[in-house]
Structures are given as C-alpha cells and as structure tokens.
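Other chains dropped; remaining ones untouched in position.
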Amino acid sequence: MSVSYQAALLRPSPISPSVDFERDGVQHGLLRLPYSRDDSAWGSVMIPICVVKNGEGPVALLSGGNHGDEYEGPLALYDLANNLKAEEVTGTVIIVPAMNFPAFQHGTRTSPVDFGNMNRLFPGKPDGTVTEKIADYFQRHLLPMADIVLDFHSGGRTLDFLPFCAAHVLDDKDLEARAFAAVEAFGAPYSARMLEIDAVGMYDTAAEELGKVFVTTELGGGGSARASTVRIARAGVVNVLRHAGILSSELVRRPTRWLDMPSVDCFSFAEDGGLYETMVDLGERVEKGDVIARVHGYNRTGRAPQELRAKLSGILAARHYPGLIKPGDCASVVAVLTD
Amino acid sequence: MSVSYQAALLRPSPISPSVDFERDGVQHGLLRLPYSRDDSAWGSVMIPICVVKNGEGPVALLSGGNHGDEYEGPLALYDLANNLKAEEVTGTVIIVPAMNFPAFQHGTRTSPVDFGNMNRLFPGKPDGTVTEKIADYFQRHLLPMADIVLDFHSGGRTLDFLPFCAAHVLDDKDLEARAFAAVEAFGAPYSARMLEIDAVGMYDTAAEELGKVFVTTELGGGGSARASTVRIARAGVVNVLRHAGILSSELVRRPTRWLDMPSVDCFSFAEDGGLYETMVDLGERVEKGDVIARVHGYNRTGRAPQELRAKLSGILAARHYPGLIKPGDCASVVAVLTD
Amino acid sequence: MSVSYQAALLRPSPISPSVDFERDGVQHGLLRLPYSRDDSAWGSVMIPICVVKNGEGPVALLSGGNHGDEYEGPLALYDLANNLKAEEVTGTVIIVPAMNFPAFQHGTRTSPVDFGNMNRLFPGKPDGTVTEKIADYFQRHLLPMADIVLDFHSGGRTLDFLPFCAAHVLDDKDLEARAFAAVEAFGAPYSARMLEIDAVGMYDTAAEELGKVFVTTELGGGGSARASTVRIARAGVVNVLRHAGILSSELVRRPTRWLDMPSVDCFSFAEDGGLYETMVDLGERVEKGDVIARVHGYNRTGRAPQELRAKLSGILAARHYPGLIKPGDCASVVAVLTD
C-alpha cells in the first residue's frame, strides 16, 4: 500500500447516499458527490443507485457504465431496478447502472470532467478527481458490503466483441472456482477465462483482493446495443441472482462456448492509419496467415492496402469498430475455442 | 433556376483534375480545390479520383463518401480502383470513393470545414463553400459525362439500416424503369422504391434531372462496416457495371426482397432524450402496436421509460444507432415487405 | 421584397406541428423541425408549443426565448401554459415559451447550431438555417393567426435592464395607439416608447408590418431572473390577455413610469477593455457629466481607470452586466423619465 493511499484513508468519502443500505424494501436514490466548477460553484455529481433489500441474505453489487459508452449493462440494470420487487429477493441487490455517471451522460469511455478511466483508478482517492472519488466510494463503502459483484462491459464506441461473460484466473483457486460457476450461470453465448497481465487499478482486482466473487462481461459494442445482446444481459443478471440465492426462481441454463486468448499473438495492431476493413465478421473462423483486416491509405487510389494477418487460428472475437483507424489501434482479436 | 444559380454559371469551377477523362487506361489522380484558410494560406482540398477507360462505350460514375461516415461504398470503391484493369472495361468507369473528402477524412456526415451536407447542396456553387464547390464540379463536369450513376450510402454513425439498394419513383417512367433494373442487378438482400418528399439539393435529383440512371444504397451503418456488408457492396458494383455493359463478365443474380416505406407512420421519433433501447433488431418482424423502442430517463432509477410503438406492421428497416438519444431523433423505421 | 425571399415563398415550411390550431381545448405539443447533423442524421429540433382555444375570439400569440438567455418570459409562459384552462378563455392563446429553442437549451442569446440571432432574421427562410426556418414558421404560420403579439425580452447574460414593457413608435398611428394601450395594460414598473433606427430583421417589425398589435418587454437581465421580475411578467401577461378580451377577469392596473431614450447620447461605450464598474445602480438618478461607469485596466495596479460620463441627465436604465468588459461594449444607458 503506497504512502499516498495510506494518507487518503484518513479522509472520509465526500459522497453522501440518499439510500439507507440497512432498510428493507425498494429504494431509488442518489449518491451525491459535491463538485465545484466554473459552471456551478456549489454543484454535485448525482449517481443513481437502487437498493432492493429483503432481510438477511447474500448481497449482490451490480454495475454498468464503468465505461460510459457501453450500453448492455445500463439497459439491463435500469430495467431490473424498475422491475425488481423486494419480496422476490432474499438478501440485498445494490444496483448502480452507471458507475462513471459523468462519462455515461457524455456517452464516452472516460469522464469528460477529468478524463478518468474508472477501471484504471481503483482504489480511488477521497480527495482526488471526480472519477477517483467515485472509485473510492466503491472501494470503501460498496464493495465491502457485497458477496458477489457483476460488472457489465461491452466494447464501447471503438471496439466490438462477441458476447461473452468472463472471470479471471486467480491465485485463490476457491474464489476462482466460485467466479467461474457464476460465469456459467450467467449463460452468455460465449464465456472466457481471462488472465490479466496488468491488473493494476482495475475494479475487478479491487473486488477480488477483497475476496469477492467477481464476474464481468463483454457484450457487443460500437457504442450501441442490439436487442439480442440486451436480452443476453437481462437474462444473465437474473441468472446470476438466482445462482447467488438472491432470487428463488429457477436458473435457466443456456449453452455457452469457452474462449481463450492465449498470447499476445491474438492481437493485431495497425501501423499506419487509414480506412479500416475487417475481412471477417465476429465469430467467423480464421486460419493462421489469413488476412483478417486491411488498412487503406485514402489520400489516393491505386495504393496497396496494409494487410494484417492472423498469427494463430481461431475465431474473430473482437475488432476495431469505427470506419477509420489510427496508428497503434488494435484492429483484430483472434480467440481460440477451448471446448 | 434561381437568379443566384444563373450568376454562378458564369464562373468556372476552381477545381482542377490531374486526370484526363479522354485518355485510355487506368489513371489514379486528384481533384485539386484551392482552399485558403488560417492553417494554410495557399492550401487545397485534394479529392482522389480514378478513371478507367477503354475506348468508346457507356460511362459509369461511382461514388462513396457523399456522407463522410458511411464506409461500405468507399471500401468497395478503393478496392475496385486498385483492381480494375482497363482491358476489362468497355467505355469508362469514373470512381470517386470519397466525394465529400474533408468529411470522409474527419469521419463525419458533414464537412468539418463548412458543416456542409453534400447531399443537400446540389447543384452547388463555384464560388460557395468547399462542399458547394465540390457539388458544382459533380454537377457541371462529372454528371454530364455519365450514363449511369451509383452513389453508395449507409446509415453513418447515427443510424443503422438493413442492407438495400434503391432508386426513386420518377415522373419519367422510362428512366425509372432503367433505374430499377439497375437496382435489381445490384442484387442487395433488400431493394427499395423511394418516394422523396423533399428532394431539393440532393445529388440524386441532380443526376435524375440530367436524365441519368441513378442508383443508391443503404448498407448497414453505425459508422463502421461489416465484412458481410462490404461483400454486398463489392458484388453490387461489379453487377451494376456488368448490367451497364461496361464489364463483360456474367451478372451474378442474387435474390432480393422489396421494401416499401409507405407513409410517415413508418418513422418514430423520441420526444425526450435518454438511454435508447431498441426492442427489436433489424429485419425482425414488428406488429402494429408493439413497443419497438424505449427511452430511459437515466437521472434516477425507478422511472418508467417512454415507449415508442409501431404505427404499422412490417419489419424493422432502420434504427437510431448510438446508445443515447436526443429529443427529436428518429428512433425506429418500420418498412413493409412488398414481395 | 427581395428576389430570394420571393423564391423562398415557393417552398413550404419544413416544420410540422403536433397541435391542431382549430381544435378547442388545451393542447401541449411540439413544432418538429427536421435537422440532419453529424450527431443525428435524422434528428429534429422540437419546439414546445401550447394552444388553448375556446371557440371564436381574439388570438394572442405569446412568446419568450427569442433570445435564449432571457428568462422572465419563459418562466411566465411555462407557468401560464400549465395553468390556463380552456374554459377561462374566449378565443385562442398560442404560447411558445422558448422560440429559439436551441438557444434556450444552451442558455445563450443566439443559437449554438447556427449562431442565429432570431430577432435579426425575420422573415426567415424555409430552406435556410435552423433559426431562419423557425422565423419563417412564425412569419408565415403563427403571426397571420394572431391579433395581438406579446414577445418577452430581458437583458440576457450581458445586459441588465430596469423592468419595462414597450411598444414602437409606428407610422400607423392607430396600430401604435392600440399597442401602447396594451403596454399600459401590462403594467410594468416602467414603460417605454421605442423608436427603432434599424428595424430590419426584427420579429417586432414582421408583426407590425402584418398589422398586428405588438408588445415587448425588457425585464431585468444578467442571464437570470428574480422572483420580483417574474411576478411582473406573470401579472403582465394575464393583464394583456384581459385587455385583449381573452380572459374575462378584471384587469389589475398598476402604476408605471414612462421612459424615453431620446438620442444616441443615452449610450456609453467602453473604448478599452478591463474590469467594469458601474458607479450607479439601475433606477438611480444621474446628472449630465457624472461618472457613470469606470473601466479598470487590471494588468497593474496604480493606473487610472477610464471614466465614462453621462452625456445627459436621467436615470440609469440599463448597464453592461458581466464583471469584465471588452472594447466596444455598451457600458451604460441613461433614460429620461417623461411623466
């Protein structure tokens, strides 16, 4: 633990919730974070939160909008918050459909206020930026209450993913096993085992270090949501709550295929920028050596495009989304089916 | 013809092409448009153009990037320009893969230079904005050379479409019939008969008023392109050149389904802004009265979303794309299958 | 009438109202103006409108938000729209609380979309900018229906005014007399006779040229509203409706003092920019030769400020509002009391 984090622990969070986490019933409230700025000297960021509690029992913490341009999670969670009844629940469901609320309102990955990427700023700081203050509140107030944590992600405006649910390979094999059981329960079309090389600052890591069962997703992308991917999200979250024993209705099992991204060879990067062309669509089969993407210089016709070739065989699991690509952007991700 | 358009006719276009439209062979060139501005007193806009000519014969004018964030057309046309050989051709193929080149470079519908929407600025002006000068060059130099015109569109960053090729219902029924024959030849999964209510300023209208066979498309959207929709574009343009007698290889017929958007009831608009949810995906069946989209106010949980309901039965032909929606945005378009 | 305006008349307005101006009762609707742009290819501007009609009778057209940063009018008119009952009315009340709706949403004098100053763009154009299209709809659709027109103004973010209601000195003395009678009925603390030197493009002029009784106001400013000035606006609009015979309740007369701004000597302009100081407050007595405002150069202390002196005696009727002033800004306006 760093010196500056220790010092930070001495200050309370500036966030005040309008909900009472001890109270039974359905509460729709706000996390109010004072935020003084040029256009509002005494302004605040107001983050919606819903708490559904019915006596003692497990606590699930459900979140979307960790990145502000990923929509399946928020769509499933606003809907769940509007429809979940206290009497259906045993224990507590805490729903924050748009964690990085300023980013979510702005439709961007990071916060327009401080350019904070929420998922790289854990454990946060009570006297840091707006994004760090929100992370700190999750770190010190919400995560400690939870038994199971489900954090929805999608590709956002610049990536598109096959729909999958995932958990991390962990040193704590018991915790890992419980996480993968929850992934299986979620029941997305694809499921993934993820090995983070650089996990510093992630919400995932923060939760796992506190011993929480942590499950995440990547469900589509492109800065939009399809009806079909929202249906996956809605079914998945209900299944996870059933699996956790919070909802008593029967878990609806759906088949899933397991993906692995075994090495850095899964990823292809553009070296020059230009007009981006994926040569295969998500889920299509790719053989090692195939051209999987091309980048066309567009200042003139008659110039050969750059060709990016698959460095291993598998299926296209993710791709750059926008029609133009910049040098250094990840163009394509090939994954291996392991089942 | 308006007074100001008459006056404009007196001035030559400021655009100078580096290609010779009379020369046989393949030429990759530029349309140079002088453009003085703060960051370049003697700057120019340089629009790529490719001319493939082989003796006398019909002339096809092929364009993409009329709107700068629509990618199937540019991808098919840069590829065609790189691969078409003069000896394959009878007549002339003129390819402008990115008409509104400043918009295309910027990845936006309209030009970052003057916010010009190319498809609302025809016939253009030689002494107008950059976008108007480009339109004028098409109006007075390129369109008059053409027999058949194919202008690629897609939904762009803010809309997503079922892939279709289309032509307009015209007063000149002979011209209309020739246009629909070209649509049929294109062979997209869907084809559409379009009745423009407000056709003022469109490239389509400019071409049709000059008696040209004019064919257009909507192929996907969202500010990206899929491998599958690019394949449709690539196959379609080759089929159109075969149909026009410019390529001698055999036309590959593919089945198409005909769409109609009979009235304003096809379109649903959001009244409040918020988190957008399509309840059906493109091509899915919709019954009159179904909730086809919802808009969730996101400042709080626990508020009922607005529901937009289908005003007629059909299939979902187009939808708002980004995850957030603003008041007045078109949320959903329902079309009727007529075959 | 100019050539381009004649041509414009040939095109219908692109605006479609969701209200029926012929229907009795209270309708809360929208004027939908299609507006294609980078962030919404099929977007619209949606301008709120309320129509309260009860049989035949006079028609009042009430508007605020002609400039988007002036608030007394919108506050009085949203309130009136929420509370007016059809049975209280004889004839019709058409309420557009925020004419230049994009400017109003943005909190600025002019439209963020096209920088259009609504009050300089009449008669508008159906194929012009967004602001011109709104002006054209008022010119060709709303004004012709009206007998009496009340358009609320205040000082906006950069000026502050004594609260007054006003009408113009007109060639048509009968129309002028009817307008001043309505001003008297409004009953603001101050009333003004205005002689426009350059009336081209004003909504006022457009209404007057159609023979409508036109009344306007300046009620405070600074980009905000006080409870006291909103009370003036609310009472004034009700009085005008009573005066017009649309509301049958008794007109509540309030004393008003008449102002005149007889010449260009009423206005003082800053020559250098700096820190602005008004030496007198609105309504305070000023003698010719008094220092009424100072501009302090702030790069150093110890420099004498510029002094602006009154060129005639009267009261301070308006002043520059923000704490900093730029060269050429109007610093102070002195008016003469004529009663």
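We call the chains A, B and C, going by the order they appear; numbering starts again at 1 in every chain.
One rule holds in what follows: a residue touches a chain if its C-beta (ideal position, glycine included) is under 8 Å from a C-beta of that chain, and two chains touch if they have at least 3 such contacts.
Computed from a prediction, not measured in an experiment: that's the story for all the values here.
**Student:** With 3 chains shown in place, count up the copies in the whole assembly for me.
**Tutor:** If we count all chains in the complex, we get 6 identical copies.
We adopt the following convention: only the chains that are shown with their structure count from here on.
**Student:** Does the chain B and chain C pair touch with the same residues on each side or with different residues, judged by whether over half of the numbers are shared?
**Tutor:** Interface between chain B and chain C is built from largely different residues.
**Student:** Using the average of all C-alpha atoms in each chain as its centre, how far is it in Å between chain A and chain B?
**Tutor:** That gives a centre separation of 36 Å.
**Student:** Indicate the whole-number Å distance between the mean C-alpha point of chain A and the mean C-alpha point of chain C.
**Tutor:** 49
**Student:** With chain centres defined as C-alpha means, what is the inter-centre distance between chain B and chain C in Å?
**Tutor:** Comparing mean C-alpha positions, chain C is 43 Å from chain B.
**Student:** So which stretches of chain B touch two or more other chains?
**Tutor:** 69, 322
**Student:** In the complex, go through chain B and note every residue touching chain C.
**Tutor:** That would be residues 2-4, 67, 69, 108-110, 115, 117, 120, 155-159, 198, 200, 267, 269, 271, 322, 326-330 of chain B.
**Student:** Looking at the complex, which residues from chain A come into contact with chain B?
**Tutor:** Those residues of chain A that touch chain B are 26, 28, 30, 46, 48-50, 69-71, 74-75, 78-79, 81-82, 95, 97-98, 104-105, 107, 160, 222-228, 230, 275, 277-281, 284, 296, 298-305, 321-324.
**Student:** Could you list, by residue number, the parts of chain C that touch chain B in their complex?
**Tutor:** Residue positions touching the partner: 3-4, 7, 11, 14, 30, 32, 35-46, 127.
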